[in-house]
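The complex appears here minus one protein chain, its other protein chains still in place.
Let's look at subunit A:
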Amino acid sequence: MTAVDQPFPTHEIRERFGFWKRSYAMLVKEFIQLRRDRVSFAMIVMLPVMQLLLFGYAINTTPHNLPSAVLLQEDSDLARSVLKALENTAYFRFLYEVHDVDDFDNLLKSGKVLFGIEIPRGFERAVRRGDKPALLVAADATDPVAASAALGSLGMVVQTALKHDLYIGDPPEMPFEIRAHARYNPAASSSLNIVPGLVGTILTMTMLIFTALSVTREVERGTMESLLSMPIRPVEVMFGKIIPYVLVGFVQAFLIIGIGVGLFGVPVLGNLVLLALLSTLFITTNLSIGYTISTVVQNQLQAMQMSMMFFLPSILLSGFMFPFAGMPAWAQYLGEALPLTHYLRIVRAIMLKGATMQNLRYDALALAVLMLVAMTIAVTRFRRTLD
């Protein structure tokens, strides 16, 4: 302990730039706390990487051994060879062999198989005559990625396989026609859609959770009482709490897009600077919404629950899961109010179509409006007293 007669040190207080100084004080504090919170820090890197690898590979890998059924209306050598050839491609695994159309339909409908191959009556004879009969391939396209990948490669695969197997010689072209029919979801979306979509989804989730906990944590740890007794304004608290995570979000976006390009071969056709700018806008919008949540809820559990309540519709109604255009009108209206909807359009358009700011004005503006609305609610909701 020190001598008592020594006076407490006094220091000059400067009133100028108070807003920036206080926001900066808050920001520095948040950074230190973030750095010290090892789990959160690990989450910043691990969450996007793990999710992207899991989602990306689960969704994107070329499917194989897809459960399939065959509707055999003619038991001929040629039919057998075709099936054998198909099975050899490793795309299909024939679990059922049926002779009745209804059985065939039921297998697809119940989800027992994803593919059904129908060999019509008189197939062999038609091939020998050179009539080019149709080999009907029905796919359950509710899993559009799996279906489209298999369907897309079908033609090539069958032709190569038949070259070796078929006893009818080496035909100049396919001896029969493959008629693919994607059932249930005719407009199967491309797998390239997934990785850019994941950028938005992962950012939504992590950004929301980071700030949704920020104010409630201060309340629960008792530090809010001190903070409120000091001369800091709600806007300053908000900026101080949001800005560190803008950088965090930026790092995450960089990681995800980097992995997307490097591992999954997703192109970035548009301008990287534009992508970075609009991503920052999207990140800030989500942080503001998370922060708003934290000013409304009572404790950290509620904050998590509310984040989930925002996150789920974001996934379902933004066009990430289902094509936006295919949703009913009311769902589209709801979707327009979600930042992810606009960011998905932005990120897909920039990465895959090389879009410019001209094309994206509406969505960028929508993001900015959503951000300002969230910030306004947060600042007015922030309680300056303990009442």
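The criterion applied here is as follows: a contact is a pair of C-beta atoms (placed from the backbone, for glycine too) under 8 Å apart; a residue touches a chain by one contact, two chains touch by 3 or more; residues count from 1.
Please note the rule applied: contacts and distances are computed from a predicted model.
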Name under which UniProt lists the unshown chain, selected from "N-methylhydantoinase B", "Multidrug ABC transporter ATP-binding protein", "Sporulation protein" or "Transglutaminase-like superfamily protein": "Multidrug ABC transporter ATP-binding protein"
Contact partner of the left-out chain, one of A:V28, A:M50 or A:M309: A:V28
In subunit A, positions touching the absent partner: 1-2, 4-15, 18, 21-22, 24-26, 28-29, 32-33, 36-37, 221-226, 228-232, 384-387
